[in-house]
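Provided herewith is a single structure, encoded as structure tokens, for subsequent inquiry.
All protein chains but one are shown at their positions in the complex.
Up next is subunit A:
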Amino acid sequence: MATHRDAQFPSTPYIEPAPAPIGQPKVEEVGATSAPLKSAAFFIGQQCQEVNEDFMLCKNESRDPAHCLKEGRRVTRCAQDLIKKLGENCGKQWEEHWQCLEKNNQELYMCRKPERSLNQCVFEKLKLVKNIPGSPEGQPQIHEKKNPVWSGVQR
């Protein structure tokens, strides 16, 4: 169940047994929890940039959920595709990184060591580079910094 609206009356949970409306192509949910998604966020953002922007522009036209179903399916398929590729090519590094995130309150700065090996692997296999938009020009981005002030026990 993926909805951001909680049931107002906890005594009757908001469960809708109806199946998906007919005429809509079936798309599975991504099924990944927050830490793997956070770990893969920048790669999803880069790989699926076009479909994501298309979807958000569509949502800008109308907030009606029925308005952007087609674009939404594209977004989900793209993300599923990337997650599959990531699991096949860099599964070990990815798992290591998101397990570290799970253990460190999902703080990215606590997990630079596994992140570096993940980024390296993803760059070699999938040709995707983590890039934070709006970072100051001419200096290493925060995840590439050699000796950061804010770091966990591990570097």
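Simple rule for what comes next: contacts are C-beta pairs under 8 Å (C-beta built on N, C-alpha and C of every residue); 3 or more make two chains touch, one makes a residue touch a chain; residues count from 1.
By definition in this document, contacts and distances are computed from a predicted model.
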item	value
Candidate names "NEDD8-activating enzyme E1 catalytic subunit", "GRIM-19", "Spermatogenesis-associated protein 17" or "Mitochondrial distribution and morphology protein 34"; UniProt protein name, chain not shown	"GRIM-19"
Among A:Arg63, A:Lys127 or A:Lys146, the residue in touch with the chain that has been omitted	A:Arg63
Touch list for subunit A against the chain that is not drawn	1-5, 12, 14, 16, 18-21, 24, 27, 29-30, 37-38, 41-42, 44-45, 48, 51-52, 55-56, 59, 62-69, 71-73, 75-76, 79, 108-109, 132-136, 141-143, 145, 148-150
